[in-house]
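Please read the structure below before turning to the comments.
The complex appears here minus one protein chain, its other protein chains still in place.
Order of writing sets the labels: A, B and C. Residues in every chain begin at 1.
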Amino acid sequence: MGLEDLQHNFLTGRIEDLVKWARRNSVWPATFGLACCAIEMMSVGAADFDISRLGMEVFRASPRQADLMIVAGRVSQKMAPVLRQVYDQMMEPKWVISMGVCASTGGMFNNYAIVQGVDQIVPVDVYAPGCPPSPETLLHAILTLHEKIRTGEITRRPHLPAPGEETAGWVPEAPDAVRVATPR
Amino acid sequence: MVEPRAVAQYLPIFLLFVLGVIFAAGSFLASSLLGPNKKPTDAKTAPYECGIVPDREPPQRFPVRFYLVAMIFIIFDIEIVFLYPWAVVFRQLRVFGLVEVLVFAAVVFAAFCYLVSNGALNWGPGKRLHEGMPSRTSESTISRITAEPDRPGRAA
Amino acid sequence: MTDPTDKGGGPGDVFVSAGTREVPRIAETSEGAQEMAPRPATDPTELRREVGAVLRLPEGTVLNTGDIDIERRDDETMIINMGPQHPSTHGVLRLMLELDGETVLRTKPVIGYLHTGMEKQGEELTYVQGSTNVTRMDYLSPLNNELVFSMATEALLGLEMPPRAVWIRMLMSELQRVSSHLMWMATNGMDLGSTSMMIYGFREREMVLAFFEKTTGLRMNNNYIRPGGVAADLPDGWQDDVEIICETVLARSFEYDELLTGQPIFRDRTEGVGNITAEEALALSVTGPILRSTGVPWDLRRAMPYLAYDQLDFDVIVGTYGDNFDRYSIRLNEIRESIRIIRQVAEHMPPGDYRIQDAKVTPPPRARIDESMEALIHHFKVFTEGFKVPEGEVYVAIESPRGELGCYLVSDGSSKPYRLHIRGPSFVNLQAVPLLLRGGLVADAVAIISSVDPVMGEVDR
Partner (left out) sequence: MSPADAAVGAAAPSADVQDPVVPVPVAPPPAFLPAVPRSAGSGGEEIAFPDRAHYVELVRAYRNAGFELCADLCAVDYLSHPGRSLPDGVEPERFEVVVNLVSLSEKRRVRVRVQVPEAEPAVPSLIEVYPGVDAMEREAFDLLGVRFEGHPDLTRILMPEDWEGHPLRKDYGVGRVPVQFKEAPGPR
């Protein structure tokens, strides 16, 4: 009876798995409700589609205590720097769910006022489709995020291109009006 | 030679102290080992102002009311500290101990009454209550304007 | 602090595009002139306006200048941001509060953080697509937005809706009012510390949303009320669903009353807080529960009846003191009134077709397209180019849960609105916030914002 058929348990589990398991089951979302998706996010937090089974029912208002930012709603040009500032103030490790088509791609509002996709401002981990995504869709997005945490890297962030560094892939072009960098 | 029984008496306190140190050091070690990047960016050190980058220095002067509330906390904190030794031996002290601690509590409470009497706890201005506001219920505070019965085409 | 526009690639300065243009990006979040200037930097007339006299009452009523204290050294007060990302501002509203300790002196709402350019978008979409754009404005009562846009379009077209369409619209509009007020009860309870009210409020609201999903296919933003009637007929067996909703919500509304009204903390935080008088409300163009809480019986369903509200028997709820407790009681009793209306509508629902049969406006049913050629042509024309609305302009207003929701539509004869302006009740009600907050505590500010019930989608459009 070798060790290989012994399922990993608390004694023989790797620390990395245990840490990822702990992070996965207590992701605290920051209240970043913007528009209609925020109402669906609230009903996900309420009794019927309860996310406290996933350890997430505590919506932390301050980014210091939040691990996950659910961008729920359309991001306007005036809100873009605020969103970036709140994202910067969140503690590592942090994840972003872009809830709804307006946050993911600007949705039906392809005009001057809406940032066409929040991935031009913050690196996004999971995109939830729908307008607004029904609570089940958001739960599915959260479970996808859990899967990503379980199988993802524990410490490394997706590599962000330093200025001037050549990148092979397509880097989303931030429109001029978005003011993103953080002052010294 | 120190009498072993006397030393053993302090062993639990010592153990508690060691546990405390282990737990504190352990959590710092874990977060330094497992935490992602250690260099806090400027946004993380900046004060959180609901997402707005403050361009004005936060004011230095604070009204005195905040300080008075801190004073009230200090009073009761000191009182608790003195209750600990009393709590250990209050059986042997019997009635004398009880009276003693009640007098002590009364003296502390007098300080609290003085603070409250000159307004440490009433913060805002008095509510602009209308005089005639009886303790109303959600029914009594509203009035219902029913439709005039003689309107044409009313559904049966 | 070094020059913020330098382009050093420090850790904080991430996500700079590696493309051709090097765009300096500063997290410039202060909006300069829109923000509140500190006391010495504000000229006296503006200060007087912001401190208390945010309004000049008509000559007839004298302003009680007693309680306006303007002389206060600047370093004694503190201006803080109750900013866009705040748990209790009901969306991305930013309030700049000038505080003396905990007492609020001046307030300046800074809005626009959810500006979606919907009025510009409305000019790009045809009338057929228009209600999908408008429905996302007031996301707590989407059907009322669609209703006001459809009624404005039909007023320009000069069409008369079939009776069943009119009564279905009333049914859905009142159900939407119940769901919006339940949502308000939930968030208001949560703001004042009763998290159980949040859970109960959403539990009832899910029942109404389930009925919407069954009838219109979507829980929210349902694009159900369109110019020309409603998208689909009511599902069979809808009477029992509506009856179950009415019974449950009515019974539960008495439970809410029991849960909240008697509690001393709830009473202390709502009684006598956020007072407004009738003159101030009228001068500030405030409508809806806030205006009714001051005693003015102005409800568009009663005063200027639209659809078939004049054939219904319901009460207009009017408060007496104009404070938070009155607004809470008004909304609680309006839920019961809406249920009374829903029951009458369910009882007198006329048969007949649910959309106007004018081929120009309503596309033919899907099945007929395969059989007849003109049906195919009509279908093609309505959905690609849309129907033409005769030239003219109209202002139509209905009573949404927050106040008078108006739609000013200008048409130049083409199939797209020339100018679409939506009068958002929350946009105007927000102007009363500086007056309501003055003199209260910061904790009262939370209760007052919740009692004004602003929906930022409708404020910023």
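Basically, contacts are C-beta pairs under 8 Å (C-beta built on N, C-alpha and C of every residue); 3 or more make two chains touch, one makes a residue touch a chain.
Note that the structure is predicted; figures quoted are calculated from it, not measured.
Of the candidate positions C:278, C:359 or C:376, contact with the unshown chain belongs to C:278.
Touching the missing chain, out of A:43, A:89 or A:116, is residue A:116. In the complete assembly, the contact with the undisplayed chain comes from C:294, out of C:103, C:194, C:294 or C:362.
Counting the whole complex, the residues of subunit C in touch with the unshown chain are 28, 31-34, 45-46, 49, 54-56, 58-61, 111-112, 115, 117, 119-121, 124, 155-156, 158, 277-279, 282-287, 294-298, 303-304, 318, 320-321, 391-397, 404, 406, 408, 410, 412, 418-419, 421, 423, 427-428, 430-431, 460-461. Listed here are the subunit A residues that touch the chain not shown: 77-78, 106, 110-113, 116, 169-170, 175, 177.
Note that in this section only the chains that are shown with their structure count from here on.
When chain pairs are compared by contacting C-beta pairs, A-C ranks highest. One simple way to say how far apart two chains are is to compare their mean CA positions; for subunit A and subunit B this gives 34 Å.
Subunit B and subunit C have Cα centroids lying 37 Å from one another. Spacing of subunit A relative to subunit C, judged by their CA centroids, is 28 angstrom.
Contact with two or more other chains is made by residues 37, 41-43, 51-53 of subunit B. Residue positions of subunit A with contacts to 2 or more other chains are 81-82, 85-86, 88, 182-184. Taken together, the subunit B residues at the contact with subunit C in this complex read 37, 39, 41-43, 49-56, 58-59, 61-63, 65-66, 123-125, 127-130, 133, 135-139, 141-147, 151-155.
Across the interface of their complex, subunit C is touched by residues 30-36, 38-40, 42-43, 46-48, 59, 61, 73-74, 76-79, 81-82, 84-86, 88, 108-109, 111-114, 121, 123, 131-132, 134, 160-167, 171-174, 176, 178-184 of subunit A. The touching residues of subunit B, counted against subunit A in their complex, run 34-37, 41-44, 46, 48, 51-53.
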